[in-house]
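Only a single protein chain was left out; the remaining protein chains are all shown in position.
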Amino acid sequence: MNRPTTSAIGPVSLGDLAAALDLELRGDPEVRVDAGATLAAATPGQISFLANPAYRSLLISTRASAVVLSASAADDCPCAALVSESPYAAWARVLQKLHPAPTARPGIHASAQVDDSAEIDPGAEIGALAHVAAGARLGAGAMIGPGCIVGENAAIGADTRLVGNVFIGAECRLGQRVLVHPGAVIGGDGFGLAMHRGQWMNVPQIGAVRIGDDCEIGANTTIDRGALEDTVLGCDVRLDNQVQVAHNVIIGDHTAVAGCVGIAGSTRIGSYCMIAGASGIGGHLEICDHVVITAMSTVLDSISEPGQYGSGIPARPLRAWQRILVRLGQLDRLFRPGVGKN
Amino acid sequence: MNRPTTSAIGPVSLGDLAAALDLELRGDPEVRVDAGATLAAATPGQISFLANPAYRSLLISTRASAVVLSASAADDCPCAALVSESPYAAWARVLQKLHPAPTARPGIHASAQVDDSAEIDPGAEIGALAHVAAGARLGAGAMIGPGCIVGENAAIGADTRLVGNVFIGAECRLGQRVLVHPGAVIGGDGFGLAMHRGQWMNVPQIGAVRIGDDCEIGANTTIDRGALEDTVLGCDVRLDNQVQVAHNVIIGDHTAVAGCVGIAGSTRIGSYCMIAGASGIGGHLEICDHVVITAMSTVLDSISEPGQYGSGIPARPLRAWQRILVRLGQLDRLFRPGVGKN
Partner (left out) sequence: MNRPTTSAIGPVSLGDLAAALDLELRGDPEVRVDAGATLAAATPGQISFLANPAYRSLLISTRASAVVLSASAADDCPCAALVSESPYAAWARVLQKLHPAPTARPGIHASAQVDDSAEIDPGAEIGALAHVAAGARLGAGAMIGPGCIVGENAAIGADTRLVGNVFIGAECRLGQRVLVHPGAVIGGDGFGLAMHRGQWMNVPQIGAVRIGDDCEIGANTTIDRGALEDTVLGCDVRLDNQVQVAHNVIIGDHTAVAGCVGIAGSTRIGSYCMIAGASGIGGHLEICDHVVITAMSTVLDSISEPGQYGSGIPARPLRAWQRILVRLGQLDRLFRPGVGKN
């Protein structure tokens, strides 16, 4: 198994789509579409969407057979329209219909190495050159992609997919319908060190990682096991690629973390937070629910009020920036009496 | 082999622990403990610790059978106390006793691919689906986890462990007792390019990577091979996850580097330095011993004095930050005569 994360299912009628997804159809219910495409690239037989009004000019000239859009844009639609108050979410649901995620083809590839003591649901799929260690458990419909490693006594919930080359450490537990992208490492040791007579000593990391249902873990993302207790992701937590989650971090339900973010140890992040790319979150902090962190910010204090926070600095032409840097170094003198600009 | 990085050994008496670790015991030496836990979560039969006085209130109500702490906190301890001037280091040593790292189970898994010319110590362990190339050498007690790749003529020292899906490039050499976490890549090519007639040319990277004893390399961390000479880590160097070490970097003994740090080529970092998370260190710099870099800083100049350095900016509510950004752009005018705030 090294299958796509989506696969086409062939033509579907607009009438069926509208009924299945509870959308208003303006147009011929017999028209059929078999794939999604952008407004500019769509050809007859394809469906597109308009979620951002800035692209409205593309709507008028689209060759798509149908477009998902809001009621306010529907009048301009040159073809059939599927109308929704939240066209982007409706579009996601349409695409999921046309390009569903594949399901497990039950069985164990001949080249996979599965310990006799592992409990493999007969509905699970284990791909080529995967390794499932002693005592591990796989639920129904679980898909263990090629090259994946599932550690001792780890548990992989029903319909959870490890795409390929994923590492799951011993004792870690993933819920149902979790999607883990290639190269992710879940359950490496936390970075726990104590200095003893001039030498670092490892503090054994005896916690594990616990991940709730419906989470997504990006490619080459790392989530460390806890020191004494577990590192925990709630349900529907979404981590992009190359995110680093240190030991004993707790992330609440529905929080989304963009690429290259690092979260230091023992920090607790609430629900429905959004952390933009390349930000760093310090250790031992509490971030409440509904916090938005803008790109490339450094969070060093706890946040107890919902809202947006940031410290990223937009790049400028280098000479202008260098002048600012010089002035930054001289800033203090502006505040001191009797000195300053003159 | 995809075993935990620690394993419990069963109950140990406090008397034995105190004697083995040279700690002062206040309490019954016959009391036995079998696991570490936090003060709040510990149950009878477990041991905990107090290293940060801020958690002293938890000490009074702990249900642990014993606590590792300082003499000054011992009077408040409701159970047996193991007293140390450096309670965190003592705690690390107690945990290492109760949860020791596993040792090699000598042998080569039937699915591993080991070249005939590789020199494998009979005391080494090679896990499922691992690959050891021609001319590689493994010392006694070396543990090559599942999915690991050891390149041609690479050398892995005694008791060194590659946890899983680790890549060791050709000719690279790791010392003894090195611990390499999953997904780490040691000995990829350095990023060496020369422009020739409008096209990039690769500058062959003919150096290797050399890592001393007792180092730890985090999950998905990358250490590039040198251009002409080697990239070198001393002894007891500790790298967290997703650290990038470019070609010809040299890192001194006992230096610790937190997650997501990038170190550019040919930079030399001293001993006993600490680099906090997500910082970037420029190329061709010299950082002396005992330097601390705070989180998300950008080091662009050599540092010749021990001490703390930084340039990270703590995030604020976004409107406040945006106002600062505007003022930053206007800063120069405050310094010019005849213009400014009025």
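The letters A and B name the chains in turn, as written, and every chain counts its residues from 1.
By definition in this document, contacts are C-beta pairs under 8 Å (C-beta built on N, C-alpha and C of every residue); 3 or more make two chains touch, one makes a residue touch a chain.
Values in this document were obtained by computation on a predicted structure and should not be read as measured data.
Shown as candidates are A:29, A:106, A:259 or A:306; the residue that touches the absent chain is A:259. Among A:169, A:182, A:212 or A:252, only A:182 touches the chain left out of the display.
The chain not shown here is touched by just one of A:205, A:220 or A:248, and that residue is A:220. Contact residues of subunit B toward the unshown chain are 111, 113, 129, 131, 133, 147, 149-152, 165, 167, 169-171, 183, 185, 188-189, 191-196, 198-206, 220, 222, 224, 228-229, 242, 244, 246, 260, 262, 264, 279-280, 282, 292-294, 297-301, 305, 307-311, 313-314, 316, 323-324, 327-328, 330-331, 334, 341-342.
Where subunit A meets the missing chain, the touching residues are 1-6, 8, 35-38, 41, 86, 88-89, 91-93, 95-96, 98-101, 109, 111, 127-129, 146-147, 163-165, 179, 181-183, 214, 216, 218-220, 236, 238, 240-242, 254, 256, 258-260, 277-278, 295-296, 312-318, 321-322, 325, 328-329, 331-332, 334-337, 340.
Assume only the chains that are shown with their structure count from here on.
One inter-chain figure worth recording: subunit A and subunit B are separated by 26 Å, centre to centre, where each centre is the mean of the chain's CA atoms.
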